[in-house]
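Heads up, one of the protein chains got dropped from this complex, but the rest are sitting where they should.
First chain written, first letter: the chains are A and B, and each begins at residue 1.
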Amino acid sequence: MTPRYRARNRVPVRAKRVVGPLLLAAVVPLAACGPAREGSGAAERATPARADLRIVVATHGQSADPFWSVVANGARAAGRDLGVRVEYQAPVQFDMVAMSNLIDGVVASRPDGLVVSIPDGAALGPSIRAAVAAGIPVVSINSGDEVYRDLGVLLHVGQPEYDAGLGAGRRMAAAGIRRALCVNHEIGNVSLDRRCDGFRDGLAEAGGDIRLLAVDLADPDDAQQRIAGALAVDPDLNGLLTLGPTGAGPALAALGESGRLGRVAFATFDLTPEVAAAIDRGSMDFAVDQQPYLQGYLPVVALVSYLETLTLPGGGEILKTGPGFVTQEDAARVLELAEQGLR
Amino acid sequence: MSLLGNRWTRPEVGAAAGALLVWAFFALVAGEPFRGGDGAATYLNAAAPLGILSVAVALLMIGGEFDLSVGSIIGVAGMSIMLLTVHFGWSVWPALLVTLVFCLAVGLVNGLLVVRTGLPSFIVTLGTLFILRGLAIGVTRQLTGRTQIGGLDAVEGFESARVLFGSTFVGGLRVSILWWVGSAALATWVLLRTPVGNWIFASGGGPAAARRVGVPVGRVKIGLFVTTAFAAYLVAVTQALRFTGADALRGELQEFRAIIAVVIGGTLLTGGYGSAVGAVFGALIYGMVQQGIVLSGVDADWFQVFLGVMLVVAVLFNHRVRDMATRATPREGGGEPT
Partner (left out) sequence: MTGPTPVLSVRSVGVRFGSVDALSDVSTSVTEAAVTCLLGDNGAGKSTLVAVLTGVLRPTTGRYLIDGAPVELSSPRDALALGIAAVHQDLAVIPLMSVWRNFFLGAEPVRGRGPLRTIDRARAYRVVREEMGRLGIRVRDPGQAVGTLSGGERQSLAIARALHRGARVLILDEPTAALGVRQASFVLQVIEEARERGVAIVLVSHNPDHAARVGDRFVILRQGRVLGHFDRSEITPDRLRALMSGQYESWDTGRSPGQSPI
C-alpha cells in the first residue's frame, strides 16, 4: 500500500487534543522513557533478555492515521504478546528527508531491531544501509518490496502493489466492468502508480481500459467535484477504484450525487470502518485489504525470532500480507474488528 | 559591537540559551545516544538543510519581507537537476549551473514583483509557492510520468559534485553542515560589517526613513529574495546528491520551518531586527528537538508540541526585547543625554 496521508491535514485535530496538557504531556512521557532504556545498549545486544529487547518501528505514516494506527496496534500487540519493547515513530508529514533523519536518529539510539517502510528507496537507502552497517537487523514493511534486498534488509512484509491492483482489476473484469476510473489521491507515489498499473492490466485481460484521475485529499470537496466531473464526461464508466480509503468518501458522495451509485462498480484499496460499513450496506463492492495489522505484528515476530534463533520466515521472499478482499459476506465481522483498530 | 546597547539583548542570546537548554534536557532524558557523537551527527545533519535556508530567510525577514516560495524552489530545483541529467542526458555540472540560473531568476522575479507592485511579499510568494510546486509536479509528470526521479549516481560528474555537496566528512557529519556554517558566517559578516548589512536592517526597520537618506531599499530587497532562492537551491543540490534523486514534493512546508527557526532565533516577524547566528540556533533547536524525541524513544508526534511551545516562548521573548528597544527610557536631568 502506501497511503501517504499527509500530516498537514490532521494537524489541527491533533493540536486541539493536546492543547490542554501541553507542556506536562510533552515532558512526562519523555522523562518516563528515558532511563528505562539504559540497559538496551549495543554492548548488551549479544545476550539479550527478551524484556530488554527494543524494537523500533519507523514508518512514513503517523500512528493517528486510520491505516497506520492498525499497523501500530499490530506491532504493539506483538510486543505485548512476546514481551519485548516496541516503539512507533513517524515523521510529522510525508517527507523523505525528514524520514531519513528519523531513521538516522533511531539508528543512533541503537535499537535491537528496526522495522521500516521504504516509500522511496533512493532517498532512504543511505539511512537504511547505515542501520544495517551498524549491525541492526532490519525488516521492511508496507512499501519497499523492490528495493529491500539491495539495501540489506532481511525481510519484506507487505502486499505487492502490482499484484493487488491486478487482483482488483480481474475482480472487476469478472463482474463485467470494461471501463473504470482509477482515482489517485497522491500524485508522485510510485506504489500508487503500480496499483493503477496492475488494475489497468487486470481489466485489459478482459479487453477493458482505465482512466486516471488525480485528486487532492487536502480538499475533499474539490476531490468530490473532480470525481463527479469525470463521471459526468464519460457515461461509459462503470467501474471506480480509489487507491486509498480517504479517497472513498468523496467518491461515494460523487457517485451518490450523480445518481450512479449501484450502477458503477466501486472498490477501494485499504480498509477503514467507514469502508467496511459501506460494503456492508452494499454501497461499495469490495475493498482490497493489505491487512495492516499483520504488517505491524509479523515483523516484530520475525525480528524476535531472528534475534533469538537467527531464523526468519518467508524464505527470503516477500512475506505477503495481501491482497485480501473484503466483500459484503464478511463485511459485518470485519467492521467490528475495524472499530477496534484491528483491521 | 551590539545592535542594542545591552549585550544580553542581542537577538541570538535567547536562542543560544534555548539551544543549551534543549541540549541539556535531551542529554538528560535520552542519555548517551543523544550526548554521543552519533547523536550529535544525527541532529546536526537534520538541522543543516533547514539551517542553510534559515540563514538566508533571516536576512530577508530582517529586511522586512517573507519568502514562502523557498520550499517550492527546493522541489523545483531538485526536479530540474534530475530532469536535465536523467531525462535529457546532461552531465551533473551543467545541470547544476542551469538550475542555479533558474533559481536565481525565480528569486529575481519574486523580488521584482514585491518591490514593483508594493504588494505584501506574503501574498506574492504564496503565489510563487503554488506556481513552482505545480510546475515541479506537472512538468515532471508530463515528461516522465512520475514525480520521483532517481539514478543521479549513474550520471557523469556525480562523484565530483557529491564530494562538494553530498558527502560526509568526519564522524558521519554531512558536508551540508559546512555549507550551513559557511553561509551563516558570510551572512553575519554582511549583516554586521558591511554597508549592505546596514541597509538590510534599515529596509526592514524603517523603509521610508531609509529611502530618505538614499538607501536603495528596492534593490536591497530584490537582492535578499535572490539570496533566499539561492539558499533553497543549495538545499536542493545537497539533497539531490545525497539521495541520488529528487521528489517533486521535496521541501514542502520548509518555508514555514525556516520562518519558525528564524523567529526562534530572535528575528522580529515585522523586520528590522534579528541575526543570522540566531537563525543558526533556531535551526539547531529544531534539529535537536526532532532527533532528541526519536532518541528518547518517545513517539515523534510529540515533536510538534515541543515546537509549538518553543515558538510561543520565542515570540514572547522577542516581543519583550523589541519593547525594550523601542521604548524611550525616561531619564533624569531633562535634556541631558546619555
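The definition used in the following text is that contacts are C-beta pairs under 8 Å (C-beta built on N, C-alpha and C of every residue); 3 or more make two chains touch, one makes a residue touch a chain.
Model, not experiment: these values are computed from the prediction.
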Among the chains presented, those that the missing one touches: B
Residue among B:Y43, B:W90, B:Y273 or B:Y286 that touches the chain left out of view: B:Y273
Residue among B:V70, B:V215 or B:A236 touching the omitted chain: B:V215
Residue among B:R116, B:R193 or B:R320 touching the omitted chain: B:R193
Chain B residues touching the omitted chain (full complex): 1-5, 193-195, 197-199, 201-202, 205-206, 208-210, 212-215, 268, 272-273, 322, 324-331, 334-335, 337-338
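One rule holds for everything that comes next: only the chains that are shown with their structure count from here on.
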Inter-chain centre distance, chain A versus chain B - centres from mean C-alpha coordinates, in Å: 33
Touch list for chain A against partner chain B, complex: 8, 11, 14-15, 18, 22-23, 25-26, 29-31, 33-35, 37-38, 41, 54, 56, 62-64, 87-98, 100-102, 104-110, 120-123, 125-126, 130, 187-188, 190, 193
In the complex, chain B residues that touch chain A: 28-34, 36, 38-39, 41-43, 45-46, 49, 137, 141, 145-148, 150-151, 172, 239, 242-245, 247-250, 252-253, 290-291, 293-306, 308-309
